[in-house]
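Yeah, one chain of the complex is gone here, protein chain that is, but the others are all in their spots.
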Amino acid sequence: MTRSGLTDEEIRNEVTQWLDENWSSDRSLIEWRNILVDGGWAAPHWPEEYFGRGFTTDQAAAVTAVFNEKGAVGAAQVGPRRLASETILACGSDDQKRRYLRPILTGEHTWCQLFSEPGSGSDLAGASTRAELHHGKWILNGQKVWNTSAHHADFGILLARSDWDLPKHQGLSYFLLNMRQPGVEVRPLKQMNGHQSFNEVFLANAEVPAEDLIGGEGNGWAVATTTLSFERRGFGRRPTGGGIQGPKKGRVYEELKAELAIATEPYTWYPQREGRVDLVLPRARETGAIKDPAIRQEIARLIGMSTGAALASASVEAKRMAGTTEIIPAGSIGKLAASVIARQASHVHTMIAGADAMLSGAESAEQGTIAEILISVPAISIAGGTDEIQRNIISERVLGMPKGHRSDRGPFRDIKRNVS
Amino acid sequence: MTRSGLTDEEIRNEVTQWLDENWSSDRSLIEWRNILVDGGWAAPHWPEEYFGRGFTTDQAAAVTAVFNEKGAVGAAQVGPRRLASETILACGSDDQKRRYLRPILTGEHTWCQLFSEPGSGSDLAGASTRAELHHGKWILNGQKVWNTSAHHADFGILLARSDWDLPKHQGLSYFLLNMRQPGVEVRPLKQMNGHQSFNEVFLANAEVPAEDLIGGEGNGWAVATTTLSFERRGFGRRPTGGGIQGPKKGRVYEELKAELAIATEPYTWYPQREGRVDLVLPRARETGAIKDPAIRQEIARLIGMSTGAALASASVEAKRMAGTTEIIPAGSIGKLAASVIARQASHVHTMIAGADAMLSGAESAEQGTIAEILISVPAISIAGGTDEIQRNIISERVLGMPKGHRSDRGPFRDIKRNVS
Amino acid sequence: MQAEFSKEQQLFRQVVARALKDNSPSSAVRDLMASDRGYDPAVWQQLCGEVGLGGIHIPEAYGGTGFGLIELGIVAEEMGRTLYCGPFFASPVMAGLALLNAATEVQKEALLPGIASGSTLATLVLDDLNDPDQAGRSTQASDHGRLTGTAGIVVDAHVADLLIVVAKTRDGRGLYAVDRHAPGVSIDSLEVLDPTRKLSRVILDSAPGEKVGEVSDEALHRIWDQMCVALAHEMIGGAQHLLESTVEYTKVRVQFGRPIGSFQALKHRCADLLMELELARAVVHHAARCLDADEGEPYAASMAKAMASETYMNAAKAGIQLRGGIGFTWEDDTHLWFKRAKSSEVFLGTPHLHRERMMTVVEGL
Partner (left out) sequence: MQAEFSKEQQLFRQVVARALKDNSPSSAVRDLMASDRGYDPAVWQQLCGEVGLGGIHIPEAYGGTGFGLIELGIVAEEMGRTLYCGPFFASPVMAGLALLNAATEVQKEALLPGIASGSTLATLVLDDLNDPDQAGRSTQASDHGRLTGTAGIVVDAHVADLLIVVAKTRDGRGLYAVDRHAPGVSIDSLEVLDPTRKLSRVILDSAPGEKVGEVSDEALHRIWDQMCVALAHEMIGGAQHLLESTVEYTKVRVQFGRPIGSFQALKHRCADLLMELELARAVVHHAARCLDADEGEPYAASMAKAMASETYMNAAKAGIQLRGGIGFTWEDDTHLWFKRAKSSEVFLGTPHLHRERMMTVVEGL
């Protein structure tokens, strides 16, 4: 028996019956998702007051299973959009939940995350974007960076400094920013691997109505850590083709494909930044490098690490399902391992390719994939928290080693920071 | 032309003539060395007021060359004894130089170094051995450790705290301690490799006459850094058989052999802690391991590192002769490299030996030398300044990276320290 | 295939850990490593009797508890943690696994119960501890079961009653049981790098042996895999102890006015160690499950041995380095684990040999 008192069997029956009555692939995507939300199946793990049914993770999984069997399309909940909805759900006012959650589920609104700044990368709480209240409106000035999908986002979750005299973690506030306004300029940011997956966002007197401050003035850091915890749990994970395996006919699928094409575009090189361990053995066999004893040693090391990481994260996943607390450290260990594995994979790909690694593009090894690996792997140990930050977290939170001296106490305006 | 105005040729002639008139291997060692000191050839690079001739390094080298050709025995200047004499020469009073230098040269007095403490290893300036002045005598209480040759030393150079209210570097004083007194107890200290190269020295109301404070009260750290600079320049380097190559007859040689046997005893395993790179290729050939491609890779790495280190230190040595200043950093880089090389050598020896590395003693590989390498190498990255300390020195003094926050400012008695 | 430890297995680990904590403090380890015998018979009897450690992986039909490599691994892991000195690895693990995989039914019934109960101390005489394919190379069995040859390194032979010998026969390899006191058997204790594991040289000069089974290449590799997995568990147990004790030390040791554990260089080194250990531990536990279930990666054992060896050595080096001079003293305990780490690294194949062995399998997949 579960909270809402339904067994998986009962759920399956109910969902199946509802889909039989309502699901059709000839509807428009928005139309269908509105039916979905009204039916209460868009986010069954959400509370009943807000489009959900208060289901447990397991119950929700049962629902998803039936949707997949039927090939029925679910709610739009991928990428930053999902971080926004979970944060609003956790910290938002009743009014904010009513206004923002539904269009996220239906896919009418896309969102982006506006946390990092040129001056504060590892040190997120050092944000120095200014938020000042002028007759009932928050006026925002500053620059954000690493903003995935910002160029086509309708709204952004934004961290800014509303008080410069408080200590750095206490002077922050968290806003829901309408991106469609003159004060917001979005510029694409090109990476060393040639992709433009991110943006810079410039705020010049951008406005946020008082009611779109979330979590209360000065509570920005608490709200931000909520968002980050979802991100660490992989909620922000890049979108997958979920729901449209195989060739399916119907308007709703066409529109979903289009939606996903936009949503997945920034992430096309992410598998490469992880080193593509899957390509190592095939490449080693086809090139004959698998006969090279020095390369064999490195491949064996790589297989060992990646097997260990896969097993360890599976067991963490299991523990999490069983409801453990130590999610963040486990995440940090896994993230650190991912860096080591990606670098080793890149090293092995280099040994295998030899002089061919001087080339790139369609004519080069694996149609350019190998070259893309070699110049994308440096991102894995930086994005989403550098290796150094992960090691700090592991040593302090898991091993309980003492913190060093902090140089960022006292009023924020007195703390040494980058001059931009 | 040189400072004292003599050419190498003139020096060679003078030394040769003097040796022809005075050198005889039938004298007792002490008798001969007294003649040597009176003749002014015991330490020709020392000032003329103190048994020397104010020669330059090159001039002194010319003297040594002639001594070696003739097989004539030189002054006793090996090990800690030499650190003491150079320190006294640099910082001592006229009276101290008169009293202590001669018996060091003649070998009548042996010395030891009393700096490290159980509570202050990397943090030498954190010494907490107490020095208190009572009617004209310094009374010393505390414990020292890692004291080579202390068990047969007549005197010790000692760092102790004479003022607990001053900042840690300012409250230290430096003493010349007579080891032959009831307040001084020496206990041997056994290492993980089974050797007992060091001692612990316990001071219980040990006494030092006021005139044996050196460099002035509160100037202990300045004097200590002088000693350390000599140590870093290799002055404290383990004694070699210098002067008695080959089988030589005569009483003086017998007595010198005995002196060296005692002096070198603590250092017998030092070549092993450096990894014995010289044994790697012979071992690889005789075991056939040189055919193992994985081992070949590691041997090649080792040869590369050790060749690089040898070349780099040779060029530093050359620069030093040319009178450069950046001795300490170069020393730190070399010391750090020595650690990496020793660990790699130990790794390669392990790969070569395979299961035989489970054994030790006379019946094992290289009559136990390989086993001794494997359990001695951990010392190389600790003794004389840990790798971590070397990296601090390199990053701050060579690369000019900013120092971190210090937690050991203010009166020493208020600084957090180990409770012994 | 099992993915996590069951409640029962977790409970069993606690029982074993407690028994070893009580019976194998470092003071005991130091006494035993200094002794000739190298173990305490009373303690061993107790561990076999009360906790049943001698036969944990031996079927009940042969007097054991009938568990598998997972449970054997739990015991080895806890023993590695405390550096328990005793005939566990020689008798139940090495000799026991050899008999379980290669002996005839009759011989299992005859020999395993004594090993399980601890009343018999057996050991496995292998004349090559680097490469299974070389085993038996220099030990010849005559048609009448007379054994001649030398095994350079045999664990705990100095206290063994029963020698289980792998020898070359006319048509392959055979497994032989030899009475330690039989004529033609000479056993010389050797000086060792790791004094907590006693080793001897065993010389057989046409010593009478009873053939207890055939040893096919496949059986030999299975025995080798199982021994490696047990050893790998011992190693991660030791690595775990080193990481814990080292981290604790850095929290209390003060230099420059602060605990050295607050220096980022030390923190990051410990964080890297933990990560490495997590990966190795996952692979080692997985390897035991693979062998028990006869599923998963066929190279899991070599992968586990290689990773556990490097993790243990890295933890041992850090254990000494982070303690500074104190860590290099005889008085400090760290070197006891360092020496066990070093000798385990080369025992049953160095990491690079296991990576090569692993790739031979991978290549064939």
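Each chain gets a letter, A, B and C, in the order it is written, and its residues are counted from 1.
We take it that a contact is a pair of C-beta atoms (placed from the backbone, for glycine too) under 8 Å apart; a residue touches a chain by one contact, two chains touch by 3 or more.
Please read these numbers as outputs of a predicted model, since none were measured by experiment.
K.L.:
In the whole complex, not just what's shown, which of B:166, B:303 or B:383 touches the removed chain?
P.N.:
Going through B:166, B:303 or B:383 one by one, B:303 is the residue touching the chain not shown.
K.L.:
Would you mind spotting which of B:30, B:90 or B:312 touches the chain that isn't drawn?
P.N.:
B:312
K.L.:
Which positions on chain C touch the chain that was left off?
P.N.:
Touch set of chain C with respect to the missing chain: 263-265, 268.
K.L.:
For chain B, which positions touch the chain that isn't shown here?
P.N.:
Those residues of chain B that touch the unshown chain are 281, 290, 293, 296-297, 299-301, 303-305, 307-309, 311-312, 314-315, 318, 333, 336-337, 340, 388, 390-392, 394-396, 398-405.
K.L.:
Touching the missing chain, which residues of chain A?
P.N.:
Residues 116, 118-123, 126, 145-146, 189-192, 194, 292, 294-295, 343, 350-351, 353-364, 368, 371, 374-375, 378-379, 381-383, 386-388, 391, 406-409, 415-418 of chain A touch the chain absent from view.
Just so it is clear, only the chains that are shown with their structure count from here on.
K.L.:
Roughly how many whole angstrom separate the Cα centroids of chain B and chain C?
P.N.:
The computed centroid separation for chain B versus chain C comes out at 43 Å.
K.L.:
Starting from the mean Cα coordinates of chain A and chain B, work out the distance between those two points in Å.
P.N.:
Taking the average C-alpha coordinate of chain A and of chain B, the gap between them is 58 Å.
K.L.:
Name the residues of chain B that each touch 2 or more other chains.
P.N.:
Where chain B meets two or more other chains at a single residue, that happens at 294, 407.
K.L.:
I need the residues of chain C touching at least two other chains; which ones are they?
P.N.:
Expected reply: 258, 263, 266, 352, 355-356.
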